[in-house]
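Note that this is a trimmed complex: some chains were dropped, and none of the rest were shifted.
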């Protein structure tokens, strides 16, 4: 674990056999939390063969071992998903923040086309130490949220959409140009990165 | 005037002398409204030399002759500008709609970073037959407006912004991907086109 | 149904099971028209299992329930497809307009390479309250149509083409730069959005 | 003169002094036609100092010496400009074809927004051995022309337009995707290249 955080194994570029070998090595170090991100079904089977009690969230393509996240410390991480299609990426952010030790809440289907939905979550949003806002298509939700709260907002563009959504580029550009201050952006579909960063921002003072 | 609409002279690609010659010819036809769009100071001087009583809006870079817009008929055109920097383009749309014969209202500084401002205009917005929504930077306002009203929304991206705003491209993409139905888009900074289209949409039944 | 329009379920980002669950819930609300857009074969089977009498247009990837569109009111929506490859997207627009309650006509194979074909439809085009013009490749048809009629034109770029068509981007740019006023544009292949917008523009006065 | 064609000096990347020195050398070779393209006022003055009787078309930014084009041979080159803003580039193509020895006709303001204008030129177009079609903004004119004639069409995109015209890229893409066969394309604003190619296509048989 680099600098006090869990280790993450990025499965996408590895064979199931390679990931299985890493999982076998991980079994020797129960003191450290290890995350397996971007794990497809084969990767997951290989991890579970070596670490049968690993936690597995197939939608988020994430496994964790030991399976139990640490007791939460630090500020609250609120993760918002504009639509249900943004949920897998939002779950990856939410679970990453949890396994890095933060309390985290996940809220879905609060796109800007129905403002009352996001406005109904204001009380929760105002308790956040940091908000992660996942959105595809027009990517407009982080602009709206940053105008409502004084906590920092992490824009998490998703590849949801078609045509001129350009696989998340439209949402990415929207978020980089957010007209409210307090928004920064991670790579498209990078739920792991957004959750990790949120956990760093919301870290309790002594832990740094 | 093509198909019952005023004639428009696009000045940007013409010398002041060429525009002056057109203005002189226009003086022979007071029965038709003529607009001079994208007129810089030199173009405007040349028009005013030939048509001294022409109406001139320097911010919108628009001149019109005869100067008086027709009595308004048809539905209401509401033009919104997200920020003050979007005002020149929004004014071009607003005045074009007026000179094409529609009633039109212009509202400024209703960006999504301060939702209460756009929400305070709901009553006006719901009276609109069509809304033109000008925004640069993140271009998020049309998505929000389309979620609030059932009238068609014309997204008018502006070149306001810097860096990854790419001269209006970010706003254009946002609007093309608006997550609420009912939004269509015109070219960046094309206030004339947005106002013209709005006038067509809001046209009184017999006039078509 | 938001703001008096049918509800639409965008199937592309959902599993067949999720769509089936929504369809089961929809069965409780026969008073509202529900559209299922971007439905592949599995999605369609799931909808039809829950709503056996739903209308299904496989080419348009659209299902509707109750199956019968409302009696048409408001102005005429004319949908043009430049070529037969543009037909699925054009049908999606046409059917959406119909299920939102408008009279609609669909005309195919009127590309600009054979001008006589579009000119032969002038009488129909001039009866339109709004025209939806679907085209891929060079996307030139909306420019030509807007020069022929005074109704608003919705440019609907399609991803038909190859190479420098860039999946519809070339057609999109063409339409954004249409040299005739009165054209606005929706996202590439967004037949649902074009049909929805057309229905809003052609809405009968009291319905807004 | 390479391969029997006039020599061309591309001034844009050269100082006036460099161009003047070339012009002085050219004065020794009255047997060959030399063109100076993309010549600004300073370039032109330098050429005229060395070759006082050179022909100079400031709009086309072209000079030629000896000033008299050769007697026309070969097929007819017809050059069309969609709008008046496309005229400088179209003139450059027209004059280049003339100085390479072809008969050439130039027609202006025949954009697709007013189809009757291009249709009124059908007789001329059908006499062409090759057509050069200059257009900016939507760049739709070559598609229409290629559908009307059986001669080859050279699409000449111009940088006329703003916003999503991207300095001629939109027109370039339109032309590359022309839905009628028989269209090829040269670089944006490359009137010289279009005229040169047209002269090669329309060359009389023995001249090759």
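By letter and in written order, the chains are A, B, C and D; residue numbering begins at 1 in each of them.
We adopt the following convention: a contact is a pair of C-beta atoms (placed from the backbone, for glycine too) under 8 Å apart; a residue touches a chain by one contact, two chains touch by 3 or more.
From a predicted model like this one, the values you see are computed outputs, not experimental measurements.
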{"item": "Copy number across the full structure, from 4 displayed chains", "value": "8"}
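The rule we apply is simple: only the chains that are shown with their structure count from here on.
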{"item": "Far-end chain from chain C, centres as C-alpha averages", "value": "D"}
{"item": "When chain B is superposed on chain D by its C-alpha atoms, the rotation angle in degrees, nearest 5", "value": "90"}
{"item": "Interface residue identity across copies chain C, chain D - same or different by half", "value": "same"}
{"item": "Whole-Å gap separating chain A and chain B, where each centre is the average of the chain's CA atoms", "value": "42"}
{"item": "Centroid spacing, where centroids are CA-atom means, of chain A and chain C in whole angstrom", "value": "36"}
{"item": "Junction residues of chain A, two or more chains touched", "value": "83, 114, 163-165"}
{"item": "Pairwise touch network: line, ring, star, complete, or other", "value": "other"}
{"item": "Each pair of chains that touches, named by its two labels", "value": "A-B, A-C, B-C, B-D, C-D"}
{"item": "Parts of chain B lying in touch with chain A, wherever the complex brings them together", "value": "82-83, 111-115, 119, 137-140, 143-144, 146-148, 161, 163-166, 169-171, 173-180"}
{"item": "Footprint of chain D on chain B - complex, ascending", "value": "2, 12-14, 18, 157, 159, 167-169, 172, 187-190"}
{"item": "Contact footprint of chain B on chain D as seen in their complex", "value": "83-85, 114, 160, 162-165"}
